[in-house]
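The full complex has more chains than appear here; those shown keep their coordinates.
Letters A and B mark the chains as written, and numbering starts fresh at 1 in each.
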Amino acid sequence: AAQSPETWFPNEELTTVGAYYYPEHWDELQWDRDLKKMADMGFEFTHFAEFAWAQLEPEEGKYDFAWLDRAVALAAKHNLKVILCTSTATPPVWLVRKHPDVLKMREDGTQMDHGSRQHASFSNEYYRAYSQKMIAELAKHYGNDSRVIGWQLDNEPASNVDYGADAQKRYRSFLKEKYQTIDALNKAWGTNFWSGTYTDFDQIDIPQVSQWGMNLYQRLDFSRFCDSETATFLDEQARTIRQYASPNQWITTNYIPYYDARYVGDSRELDFISYTRYMVYGEHTGIGREGYRVGEYSRIAMANDYFRPLSPLYGCMELQPGQVNWGTINSQPLPGAVHLWLWHVFAGGSKFTCTYRFRAPIYGYEQYHYGILGPDGVTPTRGGLEYQKFIEEVKMLRDKHASSTVPADYLKRKTAILYDPDNTVAINQNKQTTVWDTEQHVLKYYKPLKSFGAPVDFIRDTMDFAKYPVLIAPAYQQMSRELIAKLTRYVENGGNLVMSCRTGHQDEFGHLWEAKHAEPIWPLIGGEIEFYDMLRPYAPDTVVVDGQKFAWTSWGDVLKPNAGTESWGTYADDFYAGESAVTFHKLGKGTVTYVGPDSNSGDLEQTVLTKLYTKLGIAVENYPKGIVVEYRDGFGIAMNYADEPYEMQLPAGAEILVGEQQIPTAGVLVWKLK
Amino acid sequence: AAQSPETWFPNEELTTVGAYYYPEHWDELQWDRDLKKMADMGFEFTHFAEFAWAQLEPEEGKYDFAWLDRAVALAAKHNLKVILCTSTATPPVWLVRKHPDVLKMREDGTQMDHGSRQHASFSNEYYRAYSQKMIAELAKHYGNDSRVIGWQLDNEPASNVDYGADAQKRYRSFLKEKYQTIDALNKAWGTNFWSGTYTDFDQIDIPQVSQWGMNLYQRLDFSRFCDSETATFLDEQARTIRQYASPNQWITTNYIPYYDARYVGDSRELDFISYTRYMVYGEHTGIGREGYRVGEYSRIAMANDYFRPLSPLYGCMELQPGQVNWGTINSQPLPGAVHLWLWHVFAGGSKFTCTYRFRAPIYGYEQYHYGILGPDGVTPTRGGLEYQKFIEEVKMLRDKHASSTVPADYLKRKTAILYDPDNTVAINQNKQTTVWDTEQHVLKYYKPLKSFGAPVDFIRDTMDFAKYPVLIAPAYQQMSRELIAKLTRYVENGGNLVMSCRTGHQDEFGHLWEAKHAEPIWPLIGGEIEFYDMLRPYAPDTVVVDGQKFAWTSWGDVLKPNAGTESWGTYADDFYAGESAVTFHKLGKGTVTYVGPDSNSGDLEQTVLTKLYTKLGIAVENYPKGIVVEYRDGFGIAMNYADEPYEMQLPAGAEILVGEQQIPTAGVLVWKLK
């Protein structure tokens, strides 16, 4: 990062809002009208060239930036800053036909084809080379253009799964670099099981993940490799741009917030990261009968809390302005929902939001996707008007001289979730029970924290634990002895650690300990894990905590607390009825809570955390499901994803800036902290 | 067509019945016995050589027609006319092994193999060439044989999906011929979206339909190409036969009535078309607990009403005589059901019915399929006896001096459904909601019409609209401005147009209008379509028409009628409660009714149509579900697919010819019109 974030996104501006525009989709006679409209609605930046490689380099080596120059000039004319994209998600057909190997190969040996996007492989040498060459030209041309504020690399880069020859070669190099010797690999992969032993790296193939019994460590390393290819491809792009661009221009990319993606945060050359978030497209039911029109409240919340610790400056690069086209059931969002999401992105600390997209497309794969404007190119959509409203509200807030104050109570309940996507991948490829859902398991801890009104950071094991009074490690399967020692020091020095089932089962290589089950974490727990069980969905069993019953199905660790360790929960059914399910252990100046079962509803986890925070004397709120309250820059923001109005209690004399104290469904309340 | 239909199928014969026979499956000693039996049971024609290429050309270029000559002679001996088939659905193994490319290639690059049928590609040059060569020999041999009355080309020809090299080449030619320039194609395909732009037709591949995001227009054109291959292959066959055959011999083929198949009716060289229809094989539940044994009543009805407008002379080439073997659950048809189906085919105006098949096969893929005779080759099955009964009844009707009279009321309610299979394919590949079902949507308009006792024609946009008092365009998505103008003229001149949701969203290229949503049809509607919505199955909403409530889920257009346009239905739930769902607009001498939602049960559509016909003063019946009544040649035919008896009201003095006035389940009533 060559520049301070403060220069790119000045604190006093709070946030800024922009919109994707595709000059190449529209008659050039309309560009001026469109960009003027964008500026008139209050947008402060636009975003060009996301998928325009064919227009930028129509023939090999023949670059055409003239059209883009004209678009940039028109944006500038209307005081719109410009983000440029590198267009690598859509290679032109001449490249694909000249070098068919750039197309990703699937596990079955078939290759993708031109006609879509993201069909080229980051592992292919030609694709990498042609990409860098084109990006270099782009950076030479726009790298010192002050109208261009920054760069988005590629689009929604994902794990690069490719079975092509180059990927094969690079996978072997990746392994060689990681393990150095074939013996080290054999040991890590446990290849004396089933005669797997290799004598040379060249004998190793990309694993067939659909083949029964395929070596799990080989698969895990392949998944790591695929993620790494994405990370290094972006780093290469960034280095190419930096070679020619001014340090005033920042570089980022826009990730889909997948929680099993190691590449998010793994490209070292980016100035910051951003996410794209779609809320209504047929997958999430939200709260109540019409909740699917508002969306699942944890989805923007968790994206904020996941990205911010990785990159304190972060933004939202795509947020839907209305109905989309690519979902299973593309419903209308509830009026107000787009406005709600904009505030939610803001509430987490984001520095910008960009909407996909300004005009609704009238052809192409995303035909029927809403824009800020409808298909006529001039009429704002309902969501477009909600964007306009948000922009006006933010401008009003800018005048309110924001401070960095947040309430003291809020800070005191700050909680970290110890998380590593590698665990999620590892568990998901070896679940032991079809009922288990890793992401839902984490959410069973995350959602209670949001009901507490707690600020949450998802942190990595390399980060500092000390600043969090409570640290939760849900299903953190792989743990080195060093990490166990670090957790022990954290607790002994006064930290409060919560661990859930599956945590610490395996060492850092993903092997079970040559010990009793999870024995290395027993000193932390202050007890033993006797065994674990998995139930059938038709026959869930029960755990009792303080007289309350909680059903569970997917996983239960059966515990045996040592003398001095409290048992907070007990199994009520089954042949181990009466044995301990939840334990609480004082260790040094801190405590360790272990939660053996994964409850069906998440209410067990809510109850245990409430009990713990009460015991620790940490004051928490008790917001109903769907109510989210956050603080930033001297403002409080309360949001309602629930299916009934919520009456927000405000400190006496709080100045309401947006909304009403009685917050309707999809409503937002913003007030100024005193 | 070299001959008038009247010559081939004289009106006074009403209809004629035949049966498939496969001499090659049986000991030649049995042929005479079998064909005599067929004639004795009343059948008037037989059908040979459907899958006999291996027997007709056992080695390349060596033809053996001797066995077929003997079979034809025996048929003639028993006064059975003969239909000959071209056998192309089953190429011999020597051809497949000599030119492996004749085998269809699937999208994943694998090829089909010998051992089944329909595994060769109509796009393959060798397959086309060898087919024509064999057919030419067949036509030379039998083309002037008066015992042979006509030809069936291939068998149940379907859309020819093939990813082989010849198909690839022909697809490019198809596109070149259609678009002439690559720029025209780029424009039609919207390729400046996602850098899709082509600079040469040779860059274009057959699209991978399973690849996410693949260009929808490329897919649509591929689907059109596949259909076109089928149409032109049949035309080639027909031309080859015509070269050698007498004009006394007609040429047809037997299509499965798929309503997304553009090739049906698209082969210009056929004299007429026919369909195959199977009613009981595990897919359709019919009415009531045992309704699956009778079948879904709209299936023969719609096949009649779909084929007849395309080809006034049409027939049913395959109708099951009993239990089949290839379905998911091959139940016994209800006694009487086979007889019912025969009458239903007749009622629509069909000129012949042929049954698959005379003898039950005792080996081969269709082992367990019933025939007119059982596996012993001599005992008639229950269905065989029902055929015999129908044949006797028809012969009795022939004596009744049929006229062409039909009741005046019946004619007055004649209704057209404007339909183009291209819309069905286009919608199905881009549904926007998984809940949508295009065929069911059309049936929600078709079934009320049958309950009205209305004659129905499925017509194309090139046909004359004026002869229909009511014209319904359900989900007719793509409309040129010319078609909108033609519909406007139809209405202004007194026509009554009904349009349902999705109609007119797109122009003739499948692009949204650069305008407000569906704006070009707003003048017809007399109002605006504000937006559309799609709901989740667990949360259907409600539309109210005249106090009656109707649930809907899949699609709802939200309407805003102009002053003077009536609102017939209102949304009752959701954030647009109170807005209009159904409108009625007087325009010139006619009217336009627009139905915004696709109701769950079809009852909304029934109610709106009833309201409309009442308003228009068109007298309609109100037959219960499963009761179908049609008229032809001076006879009335009432059929009962319902699960209880139906008492048919007959005009005073009507002469009952078949059945009783109280029609039992699976029963038929036929009377002579006065």
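We take it that a contact is a pair of C-beta atoms (placed from the backbone, for glycine too) under 8 Å apart; a residue touches a chain by one contact, two chains touch by 3 or more.
Since the model is a prediction, treat every value here as computed from it, not as a measurement.
For this complex of identical protein chains, the structure file gives a whole-complex count of 3 copies, while the figure shows 2.
Heads up, the rule we're going with is that only the chains that are shown with their structure count from here on.
Subunit A and subunit B have CA centres that are 50 Å apart. Across the complex, subunit A meets subunit B through its residues 22, 24-25, 51-55, 58-59, 87, 89-94, 97, 108-110, 112-119, 282, 285, 289-290, 292-293, 323, 325, 328-332, 334-335, 360-368, 374-377, 379. Interface of subunit B with subunit A (complex): residues 107-109, 190-199, 203, 205, 207-208, 211-218, 430, 432-435, 509-517, 519, 531, 533-536, 539, 574-575.
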